[in-house]
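With one protein chain withheld, the remaining protein chains of the complex are depicted in position.
Presenting subunit A:
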Amino acid sequence: MQIRSRPRSLIRIATLQAWGPRATSLFFAVAALILFTMSFASPNNMRSLRTTAADIFAPVLAVVNYPIEQAASYVRAVTGIAELQRENTRLMQENARLREWYHAALQLKSDNESLQKLLKVQIEPQHTFITARIIADSDTAFVRSVLVMAGSDQGVDAAQAVLGGEGLLGRIVETGKRSSHVLLVTDMNARVPVFVGAGNMRAMLAGNNTDRPELIHLPPQAQVKAGDRVVTSGHGGLYPHGLPVGEVAAASDGALNVRLYADIDRTTYVRIVKRTDDPNLRIAPVAAPEAD
């Protein structure tokens, strides 16, 4: 009589337990495979699950990450004094050299702006950034991504470009309320339209799960040499135009790899580029003709 009065679900669970741990394992293994297949069939359905989990775990990961980060900076400070002295000398020399370049750049900028004004070229707006801390690192053999402690509450939106250190690091792929997943440019599924060299040759930067992504889809007559600068082209509208990416590094097998300016291993904070508006649809303001 007691068994009859129990809810059916409880009876089912009891029966499952009676089958033993093997049946339980089989049940969960099948459930995992079903979820896996579902994620393959409709990846977007898993997005809310991912963002919710990331939002819940973000504060915990931030707390865990903080002492590790502090310990690392302490170790770097203690062990790197000799290296710091060398670095300081090198930076002082570089600074003296760059000061000359700074004045030249100011002059060139001024010339460029006046020429653009004459030609009525729409000047790209200055980028604004959201700074966020990396709290989780899933930069693994399978997926190259990081979790950052900023989400839609801080103004982060999907597909925004992310800079780390001196160059492009990746883009936002999923945004929760207070955390976001960044897919790194090194991931095998990442593709970034870029310009290569002074001639602005169009190419595609393709991640390959190594630290040096490849340049593909270059024009057949393209003459690319090691050291050529690679910047985002802005084609497709995902990435803004002109973000620094890296330098061409000749590979031994003939493939063209890119040495990235951003070093993920040394990056603790990232800058998320805020979208002003669609760069392809920006309307140029009518400039008043200058009277000479």
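Following the convention adopted for this analysis, contacts are C-beta pairs under 8 Å (C-beta built on N, C-alpha and C of every residue); 3 or more make two chains touch, one makes a residue touch a chain; residues count from 1.
By our rule, contacts and distances are computed from a predicted model.
Considering only "Sarcosine oxidase subunit beta family protein", "PqqD family protein of HPr-rel-A system", "Rod shape-determining protein MreD" or "Prokaryotic ubiquitin-like protein Pup", the record for the omitted chain gives "Rod shape-determining protein MreD", by its UniProt protein name.
Only one residue from A:146, A:172 or A:185 touches the chain missing from this view: A:146. Residue positions on subunit A in contact with the hidden chain: 21-22, 24-29, 31-40, 43, 46, 49-50, 53-54, 57, 60-61, 64-65, 68-69, 72-73, 134-147, 173-174, 181, 183, 188-189, 208-211, 265-266, 268, in rising order.
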